[in-house]
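In this view, the complex is presented without one of its protein chains, the others remaining in place.
On to chain A.
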Amino acid sequence: MGSVAERSKALDLGSSLSGGVGLVSVLMVFVWLGENQVSPLRPICDLRVLDHFVREARDSEVIMRGCRGGCGVMKSYFVPLTSVDFAVWEHTDVHGQAVEVQTGLSLLDQALNNAMKTVSNSPLASALENNISNIHSLGQILHSLDLQQARSTVLPDDSVPASAQTQEVSSLPELLQVQSSFLRGKVRLLLSAAPACQRQNS
């Protein structure tokens, strides 16, 4: 009498266990896939995209120069270092360069967002908005080139640590100049030397 019930109980247990294992295995497969995600993006190696962003950063500087009223307040921003010593740069490996670029882009993103809050001049505001979206696109490009080593972390305001890799600027024009120099310098050098693109060319 008990055997039938026991048997059915055992069967139920067995089936549920197997179901569970299956689910778990499937889940594990998914997790594994998620972790070892292959980049779906094709590497964007055309530097003309970056040149487009550089031109738009320069346009912001021009608008800033001609801005009369509502052009932001004097405020300190933490921005990346832009200077490139070719001798030093060439000795830095790609990953190190990528980290520098990534950190710098996030710093710029933050600074521009902060600046936009103080700008009421509409052409300038739209230009700044353009720059911010360009920086996001650059992140995507780096991602496509498999250079996004560290995920961009949105740091809370006013809590950016002053590191050796940052500098402080005190006005919006200076900020825009830093953005321009950064894009033309480090970002460009990194993209032009990206291994993903080198593999394509060779």
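Definition applied: a contact is a pair of C-beta atoms (placed from the backbone, for glycine too) under 8 Å apart; a residue touches a chain by one contact, two chains touch by 3 or more; residues count from 1.
In this text, contacts and distances are computed from a predicted model.
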Protein that the absent chain corresponds to, by UniProt name, given "Centromere protein I", "Erythropoietin receptor", "EF-hand domain-containing protein" or "Pyruvate dehydrogenase E1 component subunit beta": "Erythropoietin receptor"
Residue in contact with the excluded chain [from A:A10, A:V31 or A:L47]: A:L47
Listed residues A:T82, A:N114 or A:Q148, member touching the removed chain: A:T82
Touching residues on chain A - with respect to the absent chain: 47, 51, 54-55, 81-87, 167, 177, 181-182, 184-186, 188-189, 192-193
